[in-house]
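As you look at this complex, bear in mind that one protein chain is not there, while each of the others sits in place.
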Amino acid sequence: VSATRQRMFGAHRADIGARPGTLRLPPDSPAPRIRLVQYDSSGVQSEEVADLSRLRDRTRAPGSTTWIDVRGLGDESVLRALGEVFALHPLALEDAVNIPQRAKSALYAEHQLLVARTPLVANGSLSLPQVCLILGPDYLITFQERAFGFFDAVRERIQAGIGPIREQGPSYLAYALLDVLVDRFYPVLQDLDETLGEVEERLVEGNAPASLLGKIHSARRQLVNLRRVIRPQCDMLRGLIQLPSPFISDEVRTFLRDVDDHAVQIADRVDSARELASEVAELHLSQLSHRTNEVMKVLTLMASIFIPLSFIAGVYGMNFDYMPELHSPIGYFVALGIMATVALGLLAFFWRRGWLGSPED
Amino acid sequence: VSATRQRMFGAHRADIGARPGTLRLPPDSPAPRIRLVQYDSSGVQSEEVADLSRLRDRTRAPGSTTWIDVRGLGDESVLRALGEVFALHPLALEDAVNIPQRAKSALYAEHQLLVARTPLVANGSLSLPQVCLILGPDYLITFQERAFGFFDAVRERIQAGIGPIREQGPSYLAYALLDVLVDRFYPVLQDLDETLGEVEERLVEGNAPASLLGKIHSARRQLVNLRRVIRPQCDMLRGLIQLPSPFISDEVRTFLRDVDDHAVQIADRVDSARELASEVAELHLSQLSHRTNEVMKVLTLMASIFIPLSFIAGVYGMNFDYMPELHSPIGYFVALGIMATVALGLLAFFWRRGWLGSPED
Amino acid sequence: VSATRQRMFGAHRADIGARPGTLRLPPDSPAPRIRLVQYDSSGVQSEEVADLSRLRDRTRAPGSTTWIDVRGLGDESVLRALGEVFALHPLALEDAVNIPQRAKSALYAEHQLLVARTPLVANGSLSLPQVCLILGPDYLITFQERAFGFFDAVRERIQAGIGPIREQGPSYLAYALLDVLVDRFYPVLQDLDETLGEVEERLVEGNAPASLLGKIHSARRQLVNLRRVIRPQCDMLRGLIQLPSPFISDEVRTFLRDVDDHAVQIADRVDSARELASEVAELHLSQLSHRTNEVMKVLTLMASIFIPLSFIAGVYGMNFDYMPELHSPIGYFVALGIMATVALGLLAFFWRRGWLGSPED
Amino acid sequence: VSATRQRMFGAHRADIGARPGTLRLPPDSPAPRIRLVQYDSSGVQSEEVADLSRLRDRTRAPGSTTWIDVRGLGDESVLRALGEVFALHPLALEDAVNIPQRAKSALYAEHQLLVARTPLVANGSLSLPQVCLILGPDYLITFQERAFGFFDAVRERIQAGIGPIREQGPSYLAYALLDVLVDRFYPVLQDLDETLGEVEERLVEGNAPASLLGKIHSARRQLVNLRRVIRPQCDMLRGLIQLPSPFISDEVRTFLRDVDDHAVQIADRVDSARELASEVAELHLSQLSHRTNEVMKVLTLMASIFIPLSFIAGVYGMNFDYMPELHSPIGYFVALGIMATVALGLLAFFWRRGWLGSPED
Partner (left out) sequence: VSATRQRMFGAHRADIGARPGTLRLPPDSPAPRIRLVQYDSSGVQSEEVADLSRLRDRTRAPGSTTWIDVRGLGDESVLRALGEVFALHPLALEDAVNIPQRAKSALYAEHQLLVARTPLVANGSLSLPQVCLILGPDYLITFQERAFGFFDAVRERIQAGIGPIREQGPSYLAYALLDVLVDRFYPVLQDLDETLGEVEERLVEGNAPASLLGKIHSARRQLVNLRRVIRPQCDMLRGLIQLPSPFISDEVRTFLRDVDDHAVQIADRVDSARELASEVAELHLSQLSHRTNEVMKVLTLMASIFIPLSFIAGVYGMNFDYMPELHSPIGYFVALGIMATVALGLLAFFWRRGWLGSPED
């Protein structure tokens, strides 16, 4: 579990007191692979760039949009070279490659930094990898820790020219990518909803195995993490919509409003799911108490009835020489009668207390 | 339960990365049936429209209001055609037909989109279907997932010309519909109040069957969902009142203030009911603990008194050849006396601890 | 309990979809009785008005204040007639007579509507009836569901001319009435405080009968309801102080600030009382757990010591022909010795665990 | 406890509907004793004033500051006379002597009213008496319910001329007094911290006597009350700093900022202590559950092992004429062997479940 935790956000901060702008690269990130996609309304060029000087020399056709997709953060020299090519602010570059960050938007003179997170379910465990976007006047650079493939659908839309994506500039591309990152929360929430629903159903049926505890807890844990991630994302999106920025057109703002609506909806659902999970946990606890109560009743009933009877039997099992009852011909039957009376009296007592009712009721 | 969950909000998001404006229609929604209601102070025309070209050709009499009520979202072509007739913004149309949305108001150049939810109790289970309104200068379009019949009373008011509804434009109609959607929360809350009240009454009477757990939990679950829906609705209504919009007259704003008052009151009651439900759940748990305590006391009393007595009887049931007490003529009675003494001593001990008091007290 | 709930706020909303301005009268409210009080600094006239035309014809002496006190809302025609006499806005009249409302202030062109609630303890159960005030330039109309008598003290002050009340206009009268309504919360809170204090005292003394559960829960329930009522009242009063209104003079604002201080103080006390009640409930639960623990210890002690001893006795009660120990002359005493040893060993074991300490400690 | 409650805030509101400005004096407050302290940078005069006309006649030297310290509120005529001498606003006088008030600042034309509370530990119980300050252009009047002696240190500073207090006007004096009132919270918090720390220590050592319950609860109760008092005090101080007032100089504002910092720090510490106390209460509950679990394990172990063994012994203690095993020469030893086998089997079963591990672990 501890290992899962670390994977969930990454944890490679170090070097307290290091000078600002230091690149603290994620230790297990592969070497960067860089894809260059250049498009305008008339066409698309897409290629993997091995040599960064290739980027430096590219001619930027006016009106065209350049998308640099960096997958892997394992080589500082490549990242610094990229920073030089696009004249990135040192703090922007630091934030873009240092994992983990809080979702945020930071406006610099030459470009705007956006940091977001999105859920990723791999091998049944949830992580929340970070994606950074640097939005310039005619380019967009995206940084991913590994080649996650989040953006494949958007790249295909660009290739195929579906919708207005090729007519619009880099801020529309940023919108499209943010939309993907936010929409990825939906299926995760759906799964959590279903897990909680199942647990609930089993609990309401009165079925509370110990393994449910782990399931409930795991859901609550994921919800705590989702909430930690989605709330700052809402703030970031609201900031994008409301604060002036030279890199985002008014038209794209309308679209971002839509992404923000989704993010807020997700945050609401996370909160509701958390409340529900907490109530399911309480339900579980109540059910356990109820069961213990039922078990106790059975024990008390059996023990309270038979222990006194056994005592009576024990008395007449004593070996004293002089015990007058033993020699009476009806002694045995009187003793049995007393036992029956005691048993019936106790049953009546428990009946009056309602302990003999159906335990399901 | 899981099935109920899905029905509660619908859950058919898909196609992450699809281009914006994509219509993701609810999978089990019937084909749209469209009713056209056109009215002014002098009269009303109402008809089911099968052919959309009929809408295109209608003459909009100046001063008259057109209400298009779309029930069912199962056919994309019809919806797109409608969007063309009224020149709806792609995002507005997407939001209007994509289920689920968060309650919101979005202002476009040509019209204003309103999304609301209202409770619906069918077959004893609560769902919260969504209704979208698109408010234009002289028309109002409403989208429902199925023909719910929420608006029948308003249509009858228009037909019968009760009140000022025919004198006012489409924003007053929107107000009347929102008023209906909000007022529908009251009976649901009333039912929840009564359920909680019943549970409470039974608990205070000391009657805590396991089935109450399910009832409490179901109420809390519904309250979580109601809250998730009503809070954004309050925000949406407050926005309608405060933010400028060319489609809403000042007079209608006064009326919307009234709807907002109701929505806030409902939100308050939902919150109070949630607090109450949480306290009822705690009361239940306390009662279970109290009962377990009572059961334990009985068991402890019976076992603690008779186990030592049985032991004494057991000692004199041993078959040793040489046990001097056994041959004493008063041995048996002395043994009985010792047992009585032990029993009384233990009773006195428990009495001092207050364990013999009436368990009801 | 469910009945109490309904009485607490009233619950007669109906007719979803009815046109706005519909008067939904409380079903069990008596017919209105109307008292007219007219006063200025020189004198007072007070009379019960049976015929509303009497109100229409009254001459409003300049500088005099008219107070119409409507007790009972059971006759729509009377209320509508009153609305006509004073030219009340339909929504204002609707809000004034429709029960229940949230505390609020609504400013209309001709008058201002104020809705407040105040606690009423009758037959040992708490309700929170609503009072509406409509404040005009030279009149104040008050609506009560029944003749509650909340305002008797103020009427007597007017009659007797105590203080500046006759020199001031209707807004000062509204202030005096709101002051009464808010001050009525104090004794209710006092009673709740005392109830909680008593429960606390008994719990700290270690005295936790099941009946305390009901007391704690009833206090928490009342506090939930008080909070639901007092918070909007604070908002309403703050609005009166801060928002401009032609009907409230600056001097009266100073006095309203005082009422608001009281309302905020009450809200604070309700919150503190709720926290305290929640802690008392937790204390109760802890005490129950502690007691169960104590009971268990006694049972475990008794059973763990005597069950092994009984077993030993049982062994030598067996009837095998060949059991060598039985024939030893010291067999019996050795057996007793073994039993004593086992018992002492177990006592030592429990002693080491600290289970033999005084259970009070 | 209930008595403590009433002392904690006082509770002598009455006369609902009385006219504003009514003095509702605390019922058990002694008759006012009034001390007059007059000082400027050159000297100090201090005297007990028996005759209020003495105040009326005093000559106010220009530049000198007059401090009237009223201890005891038991005589309305004295208080009204004082109000006349200084021309106090009726509401200000009412608020100054009516107990209890919420901490607040109210600005009148001629003076400013400040209400604060401070903790007082007497006979081991905490109360939070109220102190009111009326700050005029050249005087400060302080009202205390009894002669508490909170201000002795400040009076001595004035007498001895320590620091700039004699050079500054009445607002600096007000600052000095508020500083004292706020600083008095520190030792109370310190004590609560230590109490909680002790309880914690004992709990972590596994030592959970029932008496801890009372200690935890008492700490939580005090914290609820401290919070209720300190939060409004922070608001009041912030108001003093931010809102314009003719009676408070900018220099004194800088000092008040310091008092506000302290008050906010205290509020933070109260909140943290409350969270800690709540966690300590949970820890206690968990420990109780853990102990019950341990006790149960021992009981189950002992009972589950010996009850079957006793049964076997019981079987061979039966007196049937024909029981073949009884006559076998090895019968006894076989029976013992079977018992040993059963016992070992059960031990193995419990061992596998981990119930035989050290209970401390």
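Going by the order they are written in, the chains are A, B, C and D; count residues from 1 in each one.
Going forward, a residue touches a chain if its C-beta (ideal position, glycine included) is under 8 Å from a C-beta of that chain, and two chains touch if they have at least 3 such contacts.
This structure is a prediction, so every number in the text was calculated from the model and none was measured.
Checked against the full complex, the candidates D:A61, D:A147 or D:L276 give a single residue touching the omitted chain, namely D:L276. Touch with the chain that is not drawn comes from one residue among D:W67, D:F86, D:F255 or D:Y332, which is D:F255. Checked against the hidden chain, the listed residues D:T22, D:S125, D:S245 or D:Q265 yield one contact partner: D:Q265.
With the whole complex as reference, residues 151-154, 157, 162-163, 165, 176, 179-180, 183-184, 186-187, 190, 193-194, 197-198, 200-201, 203-204, 206, 254-255, 257-258, 261, 264-265, 268-269, 271-272, 275-276, 279-280, 282-283, 285-287, 289-290, 292-293, 296-297, 299-300, 303-304, 307-308, 310-311, 314-315, 317-323, 353, 355, 359-361 of subunit D touch the missing chain. By the touch definition given at the top, subunit A reaches the unshown chain through residues 1-2, 4-6, 11, 13, 16-21, 91, 95, 100-102, 104, 106, 209-211, 213-214, 217-218, 220-221, 224-225, 227-228, 232, 281, 284-285, 288-289, 291-292, 295-296, 298-299, 302-303, 306-307, 309-310, 313-314, 316-319, 323, 325-332, 335-336, 339, 359.
FYI, only the chains that are shown with their structure count from here on.
If you average the Cα atoms of subunit A and of subunit B, the two centres end up 25 Å apart. The distance from the centre of subunit A to the centre of subunit C, with each centre set as the mean of the Cα atoms, comes to 40 Å.
Multi-chain contact residues, meaning those touching two or more other chains, occur in subunit D at positions 317.
Taken as a contact graph, the chains are arranged in an open line, each linked only to its neighbours along the path. Interface note: chains touch in the pairs A-B, B-C, C-D.
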